[in-house]
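Heads up, the thing below is written out as structure tokens.
As you look at this complex, bear in mind that one protein chain is not there, while each of the others sits in place.
So that you can tell them apart, the chains are marked A and B in the order they are listed, and the count of residues begins at 1 in each.
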Amino acid sequence: MSELTGITLSRARDLLTKGEVSSKELTQAHVQAVEAARSLNAYITETPDKALKMAEASDARRAKGEAGVVEGIPLAVKDLFCTEGVLTTAGSHILDGFKPPYESTVTGNLWRNGAVMLGKANLDEFAMGSSNETSYHGPVENPWRRQGDNRPLVPGGSSGGSAAAVAARAALAATGTDTGGSIRQPASFAGIVGMKPTYGRCSRWGIVAFASSLDQAGPMTRSVRDAAIMLRAMAGHDEKDSTSVDLPVPDYEQALTGDIRGLKVGIPREYRVEGMPQEIEALWQQGIQWLKDAGAEPVDISLPRTHYALPAYYIIAPAEASSNLARYDGVRFGLRAEGAGSLEELYELTREAGFGREVKRRVLIGTYVLSAGYYDAYYNKARKVRTLIAQDFHDAYKEVDVILAPTAPSAAFAIGDLVDDPIAMYLNDVFTVPASLAGLPAISVPAGLSGDGLPLGLQLIGKAFDEETVLRVGGVLEDAAQFTHEPAFVAGR
Amino acid sequence: MASYRIAGNTGEWEVVCGLEIHAQIISKSKLFSAAATEFGGEPNSQVSPVDAGMPGMLPVINRFCVEQAIKTGLGLRAQINRHSVFERKNYFYADLPQGYQISQYLEPLVGEGTVYLDMPDGEVIPVGIERLHMEQDAGKSLHDQEPGKTYIDLNRSGVALMEIVSKPDIRSPEQAGAYIQKLRSILRYLGTCDGNMAEGSLRCDINVSVRKPGAGLGTRCEVKNVNSVRFVMHAIEAEATRQIELIEEGGEVIQETRLYDPRKGETRSMRGKEEAHDYRYFPDPDLLPLIVENDWVERIKADMPELPDEKKQRFIQDYGLGAYDAGVLVAERETADFYEDVANGRDAKTAANWVTGEFFGAMNKAGVDLDEAPVNAAMLGELLDLMADNTISGRIAKDVFEEMWETGKKAGAIVEEKGLKQITDTGELEAILDKVIAENPEQVQQVKDGNQKVMGWFVGQAMKATGGKANPKMVNELLRKKLG
């Protein structure tokens, strides 16, 4: 590991600012790290030439005194973000060869703020998955291993490539997207920080859509401060996204005061689920104690409809997905199946060949729940439940400022363990989905290790557009946890 | 007006129709993208990645298109819904890039309204409007470019449409024709749709059913995409006749979608060609509900032009026109303006007779539109003035008008040039009459014997002798003095 890849983004920024390192040096070190980490399969597309060009341009800008918020910082971009002229696959066979003629707003914001692109990170196909095993481009390996067990583990999903790259020091930070937990759960599995901002905070324009009412981009980093810096560079109002909110983007770093005295932290009793490992419960208790020690006041709260969040999510998300994925038809871009004699056949063969099993499953579920005669029983019912879940949070925030809960019900599991059990796989999202349904900001902070040496995250859920409190409390948690463990695999080591 | 009935073997049948009209909204850019809406153009040259359904692309609604739809709703005297929702209508088709059409379903922008039909006999028939909603157009498929291939052009993909659904209040092909004409007239007055059926800016689906007068509604069939008023009228007749024959032969009408074949003059089933649809409508999560504030509607209302119905009423009241003439004059805003320019300061009825008679006749004969006519309102007005002050007779005026139409010259110049000025000099007229009287002693005797008809013959002779320029009124008076 180069000393330039092992540092945090904020440290790198300071070195760049002081002129102790150039973006080109920093980027070169990371390009090497990306190569060294190939065994993880964290990247679908590496863009070293582009990275070096961007780094040179960044150094030139800095020389002119025009440094942006993330000037010169090399990043991994989840391959769900459209990048102009660069292959964008969404982890699917059906987007074979697709080079968008446009740049997503979020990546555009990052480049405008000076960042450098190392490549496109692997992910579950169309972000549908919790283990990165549904990617057409193969599973990603978690850089972590259980103690005394060399079986490869999943990095979580769907932003598994982003999580693995950041954990393995093959990127200073990465973009992720979170629909039901796709940033937070892999962050927890890979021992990094992952933040899903409030729905509407980051533009969805140019991000391949999975479930439009839930999708939200966010940062994946090795520290809370890095997440604050990244979010500031990613967020902002976008006229091209009707659901993007026109609010000023604060300097989130300013929120990291470390002072949470008097803050009320809600502890939702419904997150104590059956079968949850004792060590996760213990870590949660530890988290409560840390925050108490820092002067916050834990408050027992109830989010009574929590139990129904997951089934509601697994109706709403597939329903939207079934419609969002209708455009992949072999006509205007991507894969077209050979040998179709009619348009109908072309559609059916292309989508048969182009979509993987999990995507097909969800498209079919989504088609079913929207179809005549079932709409009210499933889709409308789920939307009503969603209203109630949002109401639960709304009521809770009358009493508390932020909510603390585990991120995931388990540590990383082995590749292949859950692939044949969709529902067991879906249960990974049990703690992350409620905040997604309510559109609330949430962060996962690495807080400790499991008995067999795997990272575990704690999650903080905030009020809408109050990312600052989430980050501030996250920073306190991070300081208290002192999570300095490193994964078994670190690039270049 | 007598009710329209179709005679069958078992007696008379009544036709019941409702129309669904797709009207393209006039706007510079598309409903959800910033690409141009112009007709024509290179294939896929007026397409943004949004219109091509590319990954990650999102719709943002065009405020002006919403305003146009609200304006239209107001023009249809309809309820403007303060809360409406865009939904996705999901189906696969080659020219539907997203795999869904953004439309409105459960909560349309505009609710119930009324359109009044102006029938030729002056009768006014109200037709209910069920709803108006906004949606996006699809692209175009071309099947004849290459064997075995379909070419797709997305230039129209995403263009804003209004779907205007009538209640089943239409009872004859004529009423259907009048409905389309009236709707078209309102849309054109408002400037919300150009109403061009040939270019597809106005497209029509017809729901047709038949019943014995007074009976409950029969099963309806939908006849798709009929693209001229004449075809709509034919299609209704053909479809109603088909249904009547079917029922009278003991068959049953099946609710289905049919296609009108203008060459054969019949409708045929699209069954088999169109599998059972299940559109799976749901609110588009890329968009929020459309909230229309009261003051927005009020501002649009304040900006509304006078519409055909109000104008017609005003023409009847202020100009003393008959309902039919008034209806004809207000059908197009430009025509109404033209008429008002001609009528301004002149006899309104004479102006109406000339505009609807000579002027429209000449336009039809030449096959030109108002803005291409060689005679403008000021020129026609001048001609009417020459008649009014007895410079020329009505008879001569028609010749002058013809000349004006052909040459584009002004009436005064033609009258001057050709010496068409009316003879009103008593001495000159008396001399002419004396000559006619002297040459026709036999006819003079007949008049004296009491045959008044021969008086008319003398008028004719006098006109003939002056090449029509004699003032007919003066000729009459003088003759009566001389022969009476």
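Everything below uses one rule, namely that a residue touches a chain if its C-beta (ideal position, glycine included) is under 8 Å from a C-beta of that chain, and two chains touch if they have at least 3 such contacts.
What we mean here is this: contacts and distances are computed from a predicted model.
**Q** Which of "Aspartyl/glutamyl-tRNA(Asn/Gln) amidotransferase subunit C", "Cysteine-rich domain-containing protein", "Sugar ABC transporter ATP-binding protein" or "Heterodisulfide reductase" is the UniProt protein name of the chain not shown?
**A** From the listed options "Aspartyl/glutamyl-tRNA(Asn/Gln) amidotransferase subunit C", "Cysteine-rich domain-containing protein", "Sugar ABC transporter ATP-binding protein" or "Heterodisulfide reductase", the omitted chain resolves to "Aspartyl/glutamyl-tRNA(Asn/Gln) amidotransferase subunit C".
**Q** Given the contact definition stated above, which residue among B:G122, B:G265, B:P289 or B:G460 touches the chain not shown here?
**A** B:P289
**Q** For the full complex, which residue in A:A90, A:A127, A:V154 or A:A312 touches the chain that was left out?
**A** Final answer for the missing-chain contact: A:A312.
**Q** If I consider the whole complex, including the chain that's not displayed, which of B:I102, B:I152 or B:V447 touches that chain?
**A** Once the missing chain is taken into account, the touching residue is B:I152.
**Q** Going by the touch rule given at the top, which residues of chain A touch the chain that is not shown?
**A** 97-99, 101, 199-200, 213, 239, 242-246, 305, 307-308, 311-312, 314-315, 322, 326, 329-336, 340-349, 351-352, 355, 360-361, 363-365, 367-368, 371, 377-378, 380-388, 390, 422-423, 437-439
**Q** Quickly run down the residues of chain B that touch the omitted chain.
**A** Where chain B meets the chain not shown: residues 27-29, 33-36, 42-50, 52, 60-66, 85, 92, 94, 141-143, 145-154, 273, 278, 280, 283, 285, 287-291.
What we mean here is this: only the chains that are shown with their structure count from here on.
**Q** Rounded to the nearest whole Å, what is the centre-to-centre distance of chain A and chain B, using the mean of the C-alpha atoms as each centre?
**A** Going by mean C-alpha positions, chain A sits 58 Å from chain B.
**Q** Taking the complex as given, what residues does chain B use to touch chain A?
**A** Residues 49, 52-61, 88, 90, 92, 94, 97-100, 150, 152, 278, 280-282, 285-288 of chain B touch chain A in their complex.
**Q** Which part of chain A faces chain B closely enough to touch in the complex?
**A** Listed in rising order, the residues are 81-82, 88, 90, 95, 98, 100-102, 104, 204-209, 211-213, 239-243, 319-320, 322-323, 325-327, 329, 331-333, 343, 347, 367, 370-372, 375, 379.
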